[in-house]
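Taken from a larger complex, these chains appear in their original positions, while the remainder are omitted.
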Amino acid sequence: MGFIVTANSSVIKLEDISFSYPGSDTKILDHLNLEIKQGDRIGMIAPNGSGKTTLLHTIMGLCKPDSGTIKVFEKVLNHEKDFLLVRSKIGLLFQDSDDQLFCPTVLDDVAFGPLNLGFSRTDAIDIARKTLEKLGILYFEKSVIHKLSGGQKRLVALASVLAMEPEVLLLDEPTAGLDNKVKEKLIHILNSLDISYFVISHEFDFANAVTDKIYSMENGRILRDDEIHIHRHEHIHKHGKHPHIHK
Amino acid sequence: MHISEGVLSAPVLATGAALALAGTGLGLKKIDYDRIVHVAILASAFFVASLIHVNIGPASVHLILNGIVGLLLGVAAIPAILTALLLQAVFFQYGGLTTLGVNVVVMAVPAVLAHYLFLPLLGKSPTLTFIAGFLAGLFSILFSSILLGLALWFTNQNFFETSLAIITAYIPVMIIEGIVTGFCVTFLLKAYPEIIPKKKK
Amino acid sequence: MIEEKFAYGSSFIHKLDPQIRILALIVLSFAAALCDNLYLAVIYFVISIILISLAGLNRIDVLKRLKPLFWFLLMIWIILPLTFDGDIMYRFYWLKITYQGLILCCKITIKSITIMLIFVALIATMTIASLGSGLHRIHVPDKMVFLILMSYRYISVIEEEYKRLLRAAKFRGFKPGTNVHSYKTFAYIAGMLFVRASLRAQRVHQAMLCRGFNQKFHTLDEYPPNRLNLIFLMGIFGASLSLVILEIIWV
């Protein structure tokens, strides 16, 4: 699409962004700065209601900031039109998969994005099939969405985002309600992707396993952890004779 | 509230279909692409509301709530109700294709009228809100049952007693729909006033 | 609850293009609805039975699906013969049963069952996704098809929400009865469903924007070309047309 992306170039850059929801005075984002560079794998752990989802929606142009600039691929985005172009290059995985899977069947849903990008029917189906294959869930391409389990829906949602071949992924609590098997699958999938991503999670162990640095949020601003150092500590666990369940 | 297949005469079916078609066209034109998801999902909620059964004495009736759909959607309620009725036909065989038009008119016309008559009264005061909701619910069912009776009566004057019987049978439903709609509107204004169209501005 | 029980199968009907089935449904069910002759109604009934067998549906299941209709017919049979004007066949004190009333009951019964069977055989045998693509191809407006598909997708989500809310109410000692507290509780639950529907709609809309939604809704469903499509459609058109002509000549 004509974006030139070189290593270490900035993919998403928020400068001095402030945002409050209409009809409220609370600044959910307060002069916030954030940069995601090519190849970055960033995690975010922050309390409920601190504005994580709002932050992702601002990047996608779903919440219009009151002030500040949003740059994606070094280009300042102002109008709905600018965002239209960019949305196909940023993949957002929603907090609730039911919000994101709106087509009747799995294949329909995964092909929805490519069709919108202008691919022909057969090409779109082809892309969709390949993406499902890559995630190992091709066998339920014909399934009706509302008959899938929570974990299966998550994977389909991820597939429908990946099918658009985004250059960055924004993931909003991808593991909520998932069991450890699906979680591990997700860790494996994320680690095998070679695009930048930004993951919101409440689970340190998961975030830790898939990212290189972990940020937090407080009072509408990002708290950054640039240095990463190894740290060793001990717990005491009560546990029984069964295989100890631990992430 | 459905009229069954195989009862109505050709002119009544044709009139129903024509009116429903015109109304749907009008409604679709009013829905822009920013609102279409909203209409679709409220149509699902309307469908599901009809699965809610409430007791009256030893019997139970299901809610209809076309009044609320009308209040919330205005003219857009027509395609929404058509959608819900079509899906009901597919899933539950409550009706087939030929009566779809008449059934849409029966359910949607009172709903749209309720929008214009009662929406302006909402939110003035808690009592007035409840009363407006009550009337919207009661009126929608009353008018729907009258339309249904008329459809029968136009088919054959001999259906007069049947029509009266149907309207009478719906009286308890009207009262229940009134009460439920009243509380429901009160709930919406308290919990999520943004959903009421007027309040958006 | 929302089950597409008949939608999956490999019968002759299941293999037909949805577009063809919708067209056949329109022609055949309107022809049957307009029929006003008891003998011809029986012929339509036979056609509908043939269609049901072609679709290979379980008869018991089909009968179960017609239950709401049977209740209505029962009411008709109780009211109509007694209230209809016409030649009196039996008189029992002040009760009189008329010949015309009885004939009308028979006609309504046969016609309504026929039209429902046609609908079950032709439409209930496809998934909603196929119905959507069929409607799209007979030029139903995009927005309408979109409403149907989208609404279908979220019915089960909202139904689940309803079941869970009702369950929660029951766990907190709620006993539905004939009183204002019960009606109020149901009103709150229904209100909550509308609120959730509206909030979900906002999020779904955002999700669609993020996937490059450009006001076109695509359906993927593909049916291989099948010679039977045309033969079937011609057969249905021919039968309907000849029955309509027959009725005009007859009268």
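Letters A, B and C name the chains as they come in the text, with residue numbers starting at 1 for each one.
Keep this in mind: contacts are C-beta pairs under 8 Å (C-beta built on N, C-alpha and C of every residue); 3 or more make two chains touch, one makes a residue touch a chain.
If you're wondering where the values come from, they're calculated on a predicted model, not measured in any experiment.
Per chain label, the copy numbers in the complete structure file are A x2, B x1, C x1.
Assume only the chains that are shown with their structure count from here on.
Taking each chain's centre as the mean of its C-alpha atoms, the one that lies farthest from the centre of subunit C is A. Top contact pair of chains, counted by C-beta pairs, is B-C. Here the CA centre of subunit A is 41 Å from the CA centre of subunit B.
Separating the centre of subunit B from that of subunit C, both taken as means of CA atoms, is a distance of 18 Å. For subunit C, the set of residues touching two or more other chains reads 4, 128, 150, 152-154, 157, 200, 204, 208.
Along subunit A, residues 102 each make contact with two or more other chains.
Touching subunit C in their complex are the following residues of subunit B: 4-8, 10, 13, 24, 28, 31, 33-34, 36-45, 47-49, 51-52, 54-57, 63, 65, 68, 72, 79-80, 82-84, 86-87, 89-94, 96-98, 156, 158, 160-162, 165, 176, 179-185, 187-188, 191-192, 194-195. Interface residues of subunit C, counted against subunit B in their complex, comprise 1-4, 25-26, 29-30, 32-34, 65-66, 68-69, 72-73, 76, 79-80, 83-85, 100-101, 104, 107-116, 118-120, 123-124, 128, 131, 141, 143-144, 146-148, 150-155, 157-159, 162, 176-178, 180, 182-184, 186-202, 204-205, 208, 215.
Against subunit C, in their complex, subunit A makes its touches with residues 57, 60, 62, 84, 87-88, 90-92, 94, 96, 98-105, 107-108, 111-113, 115-117, 121, 124-125, 144-146, 160-161, 164.
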